[in-house]
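As you look at this complex, bear in mind that one protein chain is not there, while each of the others sits in place.
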Amino acid sequence: MRLPDKTCTIEDAIARIPEGATVMVGGFGVPGTPFTLIRELVRQGQRNLTLIKNDANERGMGIDHLIANGQVARLITTHIGLNPRAIEMLNAGHLAVEFNAQGILAERVRAGGAGLKAIVTDIGLATELADGKPRIEIAGKPALVETALRADVALIHAHRADVFGNLDYVATARNFNPLMAMAADMVIAEAEAVMPLGDLAADEVHTPGPFVDHVVGLTEISEEYAVVRR
Amino acid sequence: MRLPDKTCTIEDAIARIPEGATVMVGGFGVPGTPFTLIRELVRQGQRNLTLIKNDANERGMGIDHLIANGQVARLITTHIGLNPRAIEMLNAGHLAVEFNAQGILAERVRAGGAGLKAIVTDIGLATELADGKPRIEIAGKPALVETALRADVALIHAHRADVFGNLDYVATARNFNPLMAMAADMVIAEAEAVMPLGDLAADEVHTPGPFVDHVVGLTEISEEYAVVRR
Amino acid sequence: MSDARNRMVARAAREIAPGMVVNLGIGLPTKVVDHLSADFPVCLHTENGLSGIGPTLPPEAANRNLIDAGGAYVSTVPGSAFFDSAVSFALVRSGRLDLTMLGAFEVAETGDLANWKIPGKFSPGAGGGIELAQKARRVVVLTTHTDRAGNPKLKSACALPITARACVNRVFTDLAVIDITPAGFTLRELAVGVSLAEVTEATGAALLLPGGEIPTF
Partner (left out) sequence: MSDARNRMVARAAREIAPGMVVNLGIGLPTKVVDHLSADFPVCLHTENGLSGIGPTLPPEAANRNLIDAGGAYVSTVPGSAFFDSAVSFALVRSGRLDLTMLGAFEVAETGDLANWKIPGKFSPGAGGGIELAQKARRVVVLTTHTDRAGNPKLKSACALPITARACVNRVFTDLAVIDITPAGFTLRELAVGVSLAEVTEATGAALLLPGGEIPTF
C-alpha cells in the first residue's frame, strides 16, 4: 500500500471549476488567503460564482479581484468592512451578501465538512441575523437551526503539503482553511512547499490527505502576502 | 503578559470531583485512556458517577475499575464488547448504558465543547438508536436532533503538556481526548511529560491551554499501557 | 483460514480500485490487507483516527499507542496522518470514504444490513458501524453464506435490528459474489467448485441470474 500522488498544475486544477460553482476560499484578512489560486480563477474567468469566505479581503487583493471582474454573484461572509468596493456593490444591489456571525460561519462550514445536516445554536437569537431561520426548543429554550454549508470547490492556502495532500498551516494563516478543506466536493490546495511522502509527521498534520483532491505547489509567494505598511 | 501555571497534584485534582458528577474519559481501547487519573478516582471513591467514554475498556483495566467498584451509575458510550463485566451489569440492570453511534458521540461531545446546543444528522434514522429522539426536516428530509453533551469533569491523557495546559497527543491515543478536553467545566489532563512554557510549538498544539484547568505530570507510565499479547 | 474463505477475501481485495480511501471492518475484512501489494495506491482508514494504515505488527514490534479500531497493533506508511474521532467520522460522513468492507449477521435483498445486535444475546453497541454502513460511497459485505447452523444470511428481509437501510452494494461469500440491484440479489460470480443449485439453496431470497456464463473466482 502506498498513498497516491495528487500534485497537479494550477491551470488544470482551476479549470475543473465550472461556471456557477459555489467556492469556499480560506483566509482571514491576508493570512491563509490562496492568492495564487484566486489569480488563476480570475484569469480563467468562470462567472456567476457563489463565494464563501470570512471577509472580502481589501481593495485590489484576493477575492476583490473576482468581485471587480464581475465573477461573483453572491458572497456568504462575516465582515466586509475593509473592502469599500464590496460594500458599494452590496449597497447598489450588484452583489448579494449573506452575513453570518463569524463562529457560526465556521461551524456551518465545519458541519458541512463533518457530514452533518445542521447545527443548533442560541447565537444571534436577538439579532436580525436570526430573521427567517427555523427555531426549535432545546431543553425548553429557543434556538436557531443553522444549516450546514458545503461547496463544489474549496480553495486552500497551506504552509506545506505532501504529495498525498496532507497539509499544515502556519500561525494565524490557519483560520478557516482546515474547515473548508473538509467541506467541498473538490478541494484544491496551494502550498508554499510540497514535500515527499513522510516529510510531514503524522501527528502534526492539520488536514489529513483524504480530504484533499489536488495539490498545487507555489513557485513564488504572491506579493499580496507582503507585510502591509499602513 | 505571561501564561499562568496550572500544574497540580493528582490528589488535589481528583478531589475536586464531587459525588454524582458527570465525567468524560478520553481513550479508545488502551491508547489515550487516562489510567492514572482513573486509579486515583477509584482510590478516592466518588460514587454515583455518569461516565462518558467511547468504550468500557477491558476487564481489569481503566474504567472497569470504577464499574467494579460500584462508582458508576450510568455510562454513555458506543461499544462495550470487550468488557464482559459491563455487559453483565447492563443485562442485570445494575448499570444504565446509553449507546450512541461512535461518530455521533464524538460530535455530541464536540458540540458541547463548541458551545452549541445540538447537531442535526441523518445517522441512525433507520435504527433503534433513533427511538425517542426529536426529528426535524432539513431540506425536506427527516433528520435527528442530537443534543450536545457536556460534563462536569473531563479526564484526559496527553503525550505532552506545558504548564499552561497546552496539550499534544500521539498516534491513535488522540481519539476522543481533544474533544472531551473542550467539553467539560473542569478539565484535568495527565501528561507523560510536562514541559516549560514555549517547549510545545504553537503550531503543533492539539488542545489549546485555555480549555485545560489542571495539569498532572505522570512520574511513571501505568502498566495498563503495556502492549497486550493476545 | 479455509481455502474457501481465503478465496473470498482474495476476491474482495480486487474490489479495491487504485486511489481509493478504504475502511476495512473488524473480522474477515481486516484480512483483505494481506492481499494488497506494497506499491498498490490506496489509503486505508481506521475510525479510531488514522489514514494510511501499514502492516499489522507482532507484539514485540508494536507501538502501545498505535492500534486499529479492532485493537490490532498496526503501523503507518509514508504520508500517514493521525486525527481525532470527530475528524475521523467527518471523513466517513462527508463522502470521503470510497469503500467500506463490513461483516454481517444478515443482508436483505433490499440492501438492508444487520450486523450490530442480536437481542438478548449480543448487544455491545454499534460502535462506528452505522456510519460506515450508511455513508461510505460503496458498501460491500464479507460473510459466510450461511450461519453456523446452516441458515441463510442473505434474506428477503432482516429479522435482526437494522444497522442501515439499503446500504449494501455487493456481498462476497464463500460461495458467490452477489450484487444488490433494484430487482434484488443478483448472482455475479461463483466460487470455484460451487454449483448454482448450492448457492440458490443457501440463499434465503430469490437469486436473479444474469444472462450468459457465470464467471468463477
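Read from first to last, the chains carry the letters A, B and C; within each, the first residue is number 1.
Note that in this section contacts are C-beta pairs under 8 Å (C-beta built on N, C-alpha and C of every residue); 3 or more make two chains touch, one makes a residue touch a chain.
Note that this is a predicted model, so its numbers are computed, not measured.
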| item | value |
| --- | --- |
| Touch partners, limited to displayed chains, of the chain removed from view | A, B |
| Residue among B:T33, B:N100, B:N166 or B:S222 touching the omitted chain | B:N166 |
| Which residue of A:P31, A:G198 or A:G217 touches the chain not shown here | A:P31 |
| Hidden partner chain, touching residue among B:A21, B:A114 or B:A158 | B:A114 |
| Contact partner of the left-out chain, one of A:V42, A:V170 or A:M186 | A:V170 |
| Where the unshown chain meets chain A, residue by residue | 28-32, 54, 77-82, 87, 90, 97, 99, 101-107, 109-110, 121-124, 126-129, 169-179, 206, 225-229 |
| Residues of chain B (touch criterion as defined above) contacting the omitted chain | 1-4, 112-116, 150, 162-164, 166, 182-183, 185, 196-198, 200, 202-203, 205, 208-211 |
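Note that only the chains that are shown with their structure count from here on.
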| item | value |
| --- | --- |
| Chains most often in contact, by C-beta pairs | B-C |
| Distance between chain centroids, defined by C-alpha means - chain A, chain C (Å) | 35 |
| Averaged-CA centre spacing for the pair chain C and chain B, given as whole angstrom | 29 |
| Whole-Å gap separating chain A and chain B, where each centre is the average of the chain's CA atoms | 32 |
| Residues of chain C engaged with two or more neighbouring chains | 50, 82-83, 86, 89-90, 92-93, 135 |
| Contacts with two or more other chains, residues of chain A listed in rising order | 114-116, 202-203 |
